[in-house]
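The complex is shown incomplete by one protein chain, all other protein chains being positioned as in the whole.
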Amino acid sequence: MSEPRTSPEVCGMGHSMKRKEDPRFIRGKGNYVDDIQLPGMLHMDIVRSPFAHAKIKSIDASKALKIPGVLAVITGETLAKYNLHWMPTLMSDTQMVLPTEKVMYQAQEVAAVIATDRYVAADGVEAVEVDYEPLPVVVDPFKALAPDAPVLRTDKKDKKDNRIFHWQAGDRAATDKAFAESDVVVKQDMYIPRIHVASIETCGCVADFDRVSGKLTVYMTTQAPHAVRTVFALVAGHVGLSEEKIRIISPDIGGGFGGKVPVYPGYVIAVAASVVIGKPVKWVEDRMENLQADSFARDYHIHAELAAKKDGTMTALRIKTLADHGYADAAANPSKFPAGLFSICTGSYALKHAFAEVDGVYTNKPPGGIAYRCSFRVTEAVHCIERITDVLAQELKMDPAELRLKNFIPPEKFPWKSALGWEYDSGNYPAALHKAMEIVGYEALRKEQAEKRARGELMGICISSFTEIVGAGPSKQFDILGLKMFDSCELRIHPTGKALARFGTKSQGQGHETTYAQIIAEELGIPAAQVQVEEGDTDTAPYGLGTYASRSTPTAGAAGSLAARKVREKAKQIAAHLLECSPDDLVWEPGKFSVKGAPSRSKTIQEIALAAYTNHPQGMEAGLEAVSYYDPPNLTFPFGSYIAVVDIDRGTGQVKVRRFVAVDDCGNIINPMIVDGQIHGGLAMGLAPALLEEISYDDEGNITGGSFMDYLLPTAVETPSWETAKTVTPSPHHPFGAKGVGESATVGAPPAIANAVVDALAHLGVRHVEIPITPEKVWRLLKEKGLAE
Amino acid sequence: MSRHDIQLSVNGATHRVQVESRLLLVHLLRENLRLTGTHIGCDTTHCGACTVLLDGDPVKSCTVLAVQAEGSQITTVEGLEQDGKLHPVQEAFWENHGLQCGYCTPGMMITGCALLARDKNPSEAQIREAISGNLCRCTGYSNIVKAIQSAAEHLRQQ
Partner (left out) sequence: MIPSAFDYHAPASIPEAIALLSRFGESAKVISGGQSLLPLLKLRLGTAEHLVDIGRIAGLEYVREEGGSLRIGGRTRESVLERSEIVQTRFPILLDTARVIADPLVRNRATVGGNLAHGDPANDHPATMLALRATVVAQGPNGERTIPIDRFFTGLFATALAADEILTEIRIPVPPNRSGGAYMKLERKVGDYATAAAAAQVTLDGAGNFTEVGLALTNAGPVPVRASAAEDVLLGKRADDARIAEAARRAAEVASPTADRRGSVEYKREMARVLAVRALKKAVERAGGR
């Protein structure tokens, strides 16, 4: 993007404006859910199942109820009286709020204790006695599909197996034919492990039902407050909750990354408790509950095949995947996309043929299938194509950069219709890769690698050239529970020329209060400092589907821009009235209209705003405001090329990421500082699953990795100093050419690291390493190849 | 279960409170004293969101009993700003985009302040080591390191 069009005072797009939300955060004055304390507020704590699959024979709350301060113990039976013991998932499956018969995963909610204080509530949880009868556990998703596997969802009358869905995209026959005609075929199994977003703030809420007014206010860690309100109204309408009397407030959110999209049972129980008891009820989960019971991400078992000609031209891609969804399909996907946007798996390459299929299965694990800082299943798709591309490079003995450059969709071919049906809006893939190679010093590193190999030392250098698909989405394809995935802005200009802009999204750290203000500033010339941005309160903000999947800038940001343009159109009429000229004679520059050919005759937006309330033209409505509900015509396709350089300790197998260069292209940039921050954060959340994080289960369905003892978030020591750069290829269909950036790095980084590790070992004949790449996995390869120290 | 009358100084103000033996310092600060800038992010003494200065040393207040802080001087994030002037570390976090969701930020800044109180010229490796008991999920740490470096430079020039 060229230089900013606005002055530093106005601070429109392209300025690295200091964040407007920060003054409260750096003073410890943020307002997170657990900071909220209401008069008479009670505390809720949850009894959870130690078993992955068991019949509940009895729940004895008598000892708990004897503890002074314990007021109630809520069970599935309690909720069943109100028919609130089940709820729908976002994928129109069903999920228990509290069980009445059996538990389906370890750490499942079994009962809730309501007490006057959180310490007493914890004592109450310990005192509730539950008698379980363990049932056979299904942990392995492949075994879940075996004919003799126990059927898990016995609550569904017609369900005869554990398959949730079969989804496919592409032309199977044409793809098979292309494979048959190819010179080379490579195949690779890869598992994208179950991981957890682990935002540093866990989930929680304060539910406050006012018996007199009948109004329910829920302060809640949610990325999608409006959708939650509607879901509450639909699910609990029969007990008297009516949508106009439900107010969801998403206050400051301590990181979301997709984990705060779903409605967890805890929220619903807290609401039910508040409605029944008539007092505010706070529930805040602890870290182990967060890791063990909240929605997971990934868990895709992928088999990928790539066909090519001898010269390296890729001809076809074939993918078969088994998706472990746990006991319910509670994925946070658009309704029509059970496998999310996995069909972006053709990646950055001009593949003519592709076929992908995904089968979802039930197991005795927590439900989920959320994003972990990526658009729906895009990380899985990118890992798959970027890994198999390197396998092909190895097979063909081609440099992985050369293979990519040979197969990239040429810049002049955009918009590109992919083999699996997407229309990529814009891209210049070679430019990004060349830039990354130049920054990292690719040739010199290859030389160093050769020298090191000769000395028996191991270093790897490799690439991920990803294409994302974000900004869901166009209403003809995209909805969640029927709610179309538009987003919104309501913009008011005050008489003194200051603005209030409200959006249907909800920042969890992305900096919307700043970037949205900059969008308005860009469009209207009102200083961003004077644009108050508000989100997250369903009583005041316009309806929107929320913030996830990098959709805020592509959808709500666009709505902000279009609302501002509507305001500008009205401002033009007012300016013409004030300047006594035709609107057609006016020219706009940020902040003012002037008369063509007479630049001294002008009216600033502030003057116009005042006139809108004090001197508006007869026949025109007073005021200066606009609303936009933006339905994007297409998704946006951010991309980039990442290069990781790793060193491997031959003794221990430890991988150290020495350097990481990330060249991103997210179209036009609103705030370069914030974009860099988003990329840094995404890179750390890409490094994490590549090297450290995994949630797994033993044969009995016991979770391993269910606390920060074993679920390993990288610290500043494991994290390298990120090197970032940009190319700018604007989106042709977005109002200001932006694409979204919050998740590119999470999507792009893991295969870059995995590819670099494999590259370090490639001369030994290693073709693949599963993530997370633990020291032992690497050591085993070294040992197998006789290279361990 | 015993209760104890304790006195402690928080951000320069003396508080006398009665606490249950098991009350954690972080809950005393957040719930009794309503200083909610100190956050809670884990159960296992890993995340550092609850970091406060206890007699000048950064500690995880989720792993200190309130009663153990009897007679101590505590500084929380709310105490960093003095006479309406932000601490250089606060300024630097703002200036360098060292925070996103803001949840780890108070603990991270407290740790940064303690580091710079001891050493005004730490290396990048020393900074990374010093903040390795504070987890951040948003920033990827680069800008936090940069912020602490920038605050260090500011302090050296003072």
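Per-chain numbering from 1; labels A and B assigned in written order.
In this section, a residue touches a chain if its C-beta (ideal position, glycine included) is under 8 Å from a C-beta of that chain, and two chains touch if they have at least 3 such contacts.
Just so you know, these numbers come straight off a predicted model, no measurement behind them.
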Considering the whole complex, which of B:Thr38, B:Thr51, B:Thr105 or B:Thr139 touches the chain not shown?
B:Thr51
Which one touches the absent chain: B:Arg30, B:Lys60, B:His87 or B:Arg137?
B:Lys60
Looking beyond the chains shown, say which of A:Pro4, A:Gly76, A:Pro714 or A:Gly737 touches the absent one.
A:Pro714
For chain A, which residues reach the chain that was dropped from this view?
118-119, 122-123, 126, 286-288, 651-652, 654, 692, 704-705, 710, 712, 714-715, 717-718, 774-776, 779-780, 788-789
Could you please point out the chain B residues that touch the chain left off the display?
1-2, 4, 20-22, 24, 43-46, 48, 51, 54, 57-60, 62-65, 67-68, 70, 111, 129-130, 132-134
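The definition used in the following text is that only the chains that are shown with their structure count from here on.
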Rounded to a whole Å, what is the gap between the Cα centroids of chain A and chain B?
29
Chain A partner, complex, touching residues on chain B are 20, 22-23, 27, 30-31, 34-44, 46-47, 49, 76-78, 80-81, 86, 90, 93-95, 97, 99-106, 109, 124, 127-129, 131-145
Quick check: in the complex, which residue numbers of chain A touch chain B?
18-19, 21-32, 34-35, 37, 118-119, 197-202, 252-255, 257, 286-288, 508-511, 673-674, 676-677, 679-685, 707-709, 713, 715-717, 719, 721-722
